[in-house]
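To start, I am sharing the structure in question, which I have written as structure tokens.
As you look at this complex, bear in mind that one protein chain is not there, while each of the others sits in place.
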Amino acid sequence: MIQRIVLVLFFAYLLLPITGVLHFTLLDGTRVTAAHYLQALGDGEFQAYIVHSLALAVATVAISVSLMTFTAFWVHMRAPALKPLLELLSFLPFVVPAVTLALGLIEIYSRPPLVLTGTASLLTFAYVVLALPFTYRAVENGLSAIDSRTLSEAAQSLGAGWWRRFITVIVPNLWPGIVSAALLTFSLVMGEFTLALFLVGSAYETYPLYLNEVWRSDPKYGAALAILSFLITWGSSVLILGASRRAPGQVQGAVLK
Amino acid sequence: MAFLTLERLDKTFGHAAALSDVSLEVERGELVSLLGPSGCGKTTTLRIVAGFETPDRGRVLLDGRDVTHVPPERRGIGMVFQGYSLFPNMTAAQNIAYGLRVARRPAEEARRRVGELLDLVGLRDAAGRYPHQLSGGMQQRVALARALAIEPRILLLDEPLSALDAKVRLSLRTEIRRIQTRLGITALYVTHDQEEALSLSDRVVVMSHGRIEQVGPPEEVYGEPKTEFTASFIGSMNQLRGTIGPAGTLEYHGRSLRLPPRARATAGETAALVLRPEAITLTPEGAGDAVPPGANVLGGTLVTRTFLGPIVRLVVEVDGEYLSVDVPGAQRTVHRQGQRVRLWFDPEAAILMAASGGEKGDEAE
Partner (left out) sequence: MIAAAPRDGPARAARRARAGRAFATGAGLVPFGAFVILFLLLPGAQMVVGAFIAQDGRAGLANFARALAPQYLNAFRTSIAISVETALVGAVVGTVVAYAIVHGEARRRQAFVITFCTVTSNFAGVPLAFAFVTTLGVVGWVTVFIQAVFHVNLYNDLGFAIYSYYGLVLVYAYFQLPLMVLLAVPAIAGLRREWREAAQTLGAGAWRYWRDVGLPVLAPPLVGATALLFANAFGAYATAYSLSSGAINLVPLRIGTLINGDVSFDAGLANALGVGMTIVIAAAILIYQGANRRSRRWMR
């Protein structure tokens, strides 16, 4: 009984600010309106910037997921002794604050000959690194859960070469873990503010940066955009739950802000 | 007055009836096994005795007291779980001493007692080790010592050996029995392994679907099963199904088989003669071996021969059915596949079962 009260209070607390924003955006005085949401449809900047964020997210997912699936499997099969090192390196970005990462990246990549600051590429690469802990963990959970070694050896005994084994046996079985990793990365990138601010700023403005701008000038519209941002994160997470339900391993994701 | 009495226990979980009208009496100093497949209710029964579950109906009487609604910590029981029950943050010695600590026994007494128990289970050297540093078998021995430390009235064991390797299981099994008899402590032992139950117990309780099928000493449960379930669950059984003929015999594939003397049967009903593989004697056809008068004789073809060490199991095809025959492994007779053989058995060695699965005989109980 007490447990239920605790959980209800917990949910109430978490839903409170969100309902506040919803309330703010859906009501003009006493009139219910969706105008602030519809405003986004006609806003060219919104469309451009959300496309930027989507592009970054897709690129990051593509690189990060394929890189970590491959690397995790490679180490699992060929160099298991290196696993602790892999775990450590993949854990590192989790604890490195975004500001300090931004600091270091700017110092190295803002000087000739390698000027990458202000480019979407640098941001993408930084995001790949930032996503490492989640991508690696999701894939690794899947690898242990499916006993990839046995599957791989079975395929090998049937004559499949390395690449074929990877693509036709391992990847399909890891699919739920891969999907989880992809969604975690996606929601991470769509919401990331700090690195975007310092590394590219207005050169390739992203959705979170735009949100920050709009909020100050047009609060209601900004609030609507914030709800949209929340829906994107929520949507991805629901999908993650669906994917991981089918997966043997459990996936946790938390982004440091 | 029995030491432990279970009186008509009923227990339902959700829609499933876990126990139906379970009654049992256990004498002081007895080791009684609860034997059956998963879901038969044996663990539920044990947990009710322990106090972790309360029966919907019925009573539990321990040493004269009605403990049905007494919480576990006040029943004076010792329990050994299937595994993982040692407190991970304490050494073996600390685990064993825990019950004494809770009972506020003086430190000196506790220390002495812990030493005694470590010797009893043969783990003196492991006293200072933590559970994760002990093997499965050692952990269970510590668990046993811990349960015995507080001198419980009754020892409850919930499949304590199921999670262990075969070899460890064997040695620990004899050790548990040895300790139990030496201390004279009453024990209730849950297992799904019939070999364990038969070798350890003073009496075996065979359970199925929440009910008791049969209670008796191991020899009786093995040699004189009273229900079809018991017959098929314990050991292997051959079933010769047929119809009772007018002359009081079982008509089986055109042969008339004599019934055991105690059997009562009505002509025309379907029944089965049930007998153990070791009760059948096999001779090659034409070998001329003498068959005792009055024995039931069948003819068939040898299908497979499997050497199992102590016994050789032969499967013989008789008119489309397969019968198992066990012969001692040391007997070096050569058996060839496809060989025509004769099977004979003493009618007294068989049990007549009705089609409904109950024994047909004088109600001896």
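For this structure, a couple of remarks:
Labels A and B are assigned to the chains in the order they are written; within every chain, residues are numbered from 1.
Everything that follows uses one rule, which is that contacts are C-beta pairs under 8 Å (C-beta built on N, C-alpha and C of every residue); 3 or more make two chains touch, one makes a residue touch a chain.
Keep in mind it's a predicted model, so treat the numbers as computed, not measured.
Within the set A:100, A:157 or A:217, the residue that contacts the chain not displayed is A:100. For the chain left out of this panel, the touching residue among B:35, B:62, B:77 or B:205 is B:77. Listed for chain A, the residues touching the missing chain in the whole complex are 2-4, 6-7, 10-11, 13-14, 16-18, 20-21, 23-24, 67-68, 70-71, 74-75, 78-79, 82, 86, 89, 92-93, 95-108, 125-126, 128-129, 132, 187-188, 191-194, 197-198, 208, 211-212, 215, 222-223, 226, 229-230, 233-234, 237-238, 240-241, 245, 252-257. Although one chain is not displayed, chain B still touches it through residues 50-52, 71-74, 77-79, 81, 83-90, 98-99, 102-103, 130-132, 143, 146-147, 150, 152, 156.
As a convention for this text, only the chains that are shown with their structure count from here on.
Rounded to whole angstrom, the centroid-to-centroid distance between chain A and chain B, based on C-alpha atoms, equals 56 Å.
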